[in-house]
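All protein chains but one are shown at their positions in the complex.
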């Protein structure tokens, strides 16, 4: 379990669309740039936040290239390449590697509930086609599959599956991973409201869309914790807790898009059926944002 | 709530693949033909059983055309056109209408949990682009969204949303629909183990992949019930109950493919990551099938 | 699996209290009398409806004796004797038998989640102390334990455990029981909104508090079904569906007490912390009751 090129705050850009419904690449690059200059330790395009499953193959490819070009090696890039079929997952993973991605992230998307054997075969096939590392992503709420700790253990035996992103929202999963996969297991927290607990449990980093809106507070939590300043870490967490809950409850693309607009930054349009926050929701978000600065 | 062109046993073909991973259209047509000659009251390609979400646009189009050509008007055809984005759903729905589909079935596929307003807008946009009726499909287990009876009521106010397929597996949902949407609401059962209860509750029909394996028993249940032969209906149900449970538990494409092979009919290959039943599972299915004849 | 002395509509009286907080035995007897003269096929005191767990030992004993005396052999009597400890369950079961109960009903009440072995031992110990039959009652919502079909199968091997009351609200449990325990298994429905589905599935009877309010409609559902008049059974069910849902949602003791008052019959007081329905809830119940006559 070596080859873990990520740590700290890994920031997820949204994918903005123009009024014609097309991906707005220029705006996307500027949103990526904001995340980099604001101190993110890594950039992760084409995640749930980036509405990966709503995009065409061509759109995914241009967003991959745009990210890597814009980041320009300043921080590592983690590209989401999940797909329902194994064949398409391999395709996108190889594209990302060739384009210069540091690693790829894969959630076993599920329409038909996959067996553990099917999931292992899926990762194994993709891993054999790559030489960069893979982060296995567990998020039953969006992916439809809940990978058990036992299954994650099996996945980590595949040589280049070196990282786990845990998004069940259950901190006890992380305890279990660390206790049963060894102190050196590289797990990352993908559940925003667990940011504090996950660090306490030993997470290497935090995969989050929040740096689009509150990068200082996100970094302050991570940095304080790393430096053993426990009280400051706790304070930073509680100050951003309402925002973290809000963006999860409303859905990250919708909430981040609205939050950017409230901060005077264009977030572009959403792709239907996703719709913008209502006026009431936006007012609620505005009030919460005010408590974060 | 008129324009309800379906009733009875609506049969779902699987989508077979060849060893090169391509859709085997010839085999597909022969599987459709079996369903028609075995007495199905309707044919529904591109459902969950037909692994809709694992197919390319071109594959969906050729399967739509192949079904309508093969059925040749003998029974109505219900084409699945669900897609994560509204734009693609409209596209496939219009394609199906032009190809001659009797109606389309739409499940609000969800990666990000959709709000009720987003779902209504999704159906409304599709409905306005069509003149054939729409069956709204509720199946939280595969689609990720659980549409409440109140939401279904809103959808039925859209003129050509005339049918509901309920697959939560909770018969009380059907009771509620009938009680609160009126005796004339056209709801169809999509949960195989509820086949008997749903008829008792007043369902117009049963959407099922089981006729690929046990068409006589499926029709016997429906026909006995229609003719008021209650004891026969109950017997027919209990005789097929184990099979209905098995195919649901193992996943319909995997279970039907294996069952066809056990009956000496080719079911083709599955598309990865979906994998064939294990030898043990197949033996179990064989034993259950033996109790159905 | 012989010795099944119950069938049809088994009616559950509430336990009324006076304003001093004591059980009002006179009122209780009059409520039992109403249930008998209105045609119930059996009477079941000290159920959930009768707030068994809120009563002292002395109260349980006097209610047992009062019921048996008032019913006077006109219909069979099923006495609830559930208790957290095995020792107290044996005590109350023996009391009921000596007092003349036809059978006893036992739910494995749980504070600490019991293992299957603990539950089997519990029933076995009680069964060995009795010669009357036992109805095993599965209701995870109130008892805290969900007995699997496999466990119920084990319980039915105990000679005088001859009946099952299923109250999970999942009709598929009943299908499973009948399919795997044999056509002759004597299962009773304890979930009011499943009244129709349970009969369709083969239930011997319906354990319900509804006859306190709408005895004619309850009997009409059962009798129509028995006589093969399917359409009438369906109509009777849908006419009472809202009431059945309401009394379950609000809690049977609270809802029945209020319904009795609305019908001009005293329902006595409730024992705290249970509180009477609010004025709004009572108005809602009144409106629903009006649709049942």
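All chains are identified by letter, namely A, B and C, in their written order; residue positions are counted from 1 within each chain.
Note that in this section a contact is a pair of C-beta atoms (placed from the backbone, for glycine too) under 8 Å apart; a residue touches a chain by one contact, two chains touch by 3 or more.
Keep in mind that what you see is a predicted model, and the values were worked out from it rather than measured.
Undergrad: Which displayed chains does the hidden chain touch?
TA: A, C
Undergrad: For the chain left off this view, which of C:30, C:125, C:263 or C:284 is in contact with it?
TA: Touches the omitted chain: C:125.
Undergrad: Check each of A:158, A:200 or A:262 against the chain that is not shown and name the one that touches it.
TA: In the full complex, the listed residue that touches the missing chain is A:200.
Undergrad: In terms of residues, what is the contact footprint of the unshown chain on chain C?
TA: 21, 48, 51, 53-54, 84-87, 108, 111-115, 117-119, 121-122, 125, 141-142, 144, 251-254, 271-275
Undergrad: State which residues belonging to chain A touch the missing partner chain.
TA: Residues 169, 171-172, 175, 178-179, 183, 193-194, 196-197, 200-202, 228, 230, 234, 237-238, 241-242 of chain A touch the chain that is not shown.
We take it that only the chains that are shown with their structure count from here on.
Undergrad: Chains as vertices, touching pairs as edges: which of line, ring, star, complete or other describes this one?
TA: Per interface graph, the chains form a line.
Undergrad: Let me check something: if the centre of a chain is the mean of its CA atoms, which chain is farthest from chain B?
TA: C
Undergrad: Average the C-alpha coordinates of each chain, average all protein C-alpha coordinates together, and give the chain whose average is closest to the overall one.
TA: B
Undergrad: Measuring centre to centre with CA averages, how many angstrom lie between chain B and chain C?
TA: Centre separation, chain B to chain C: 38 Å.
Undergrad: Cα centroid separation between chain A and chain C, in whole Å?
TA: 51
Undergrad: Going through chain B residue by residue, note those that touch at least 2 other chains and give them in order.
TA: none
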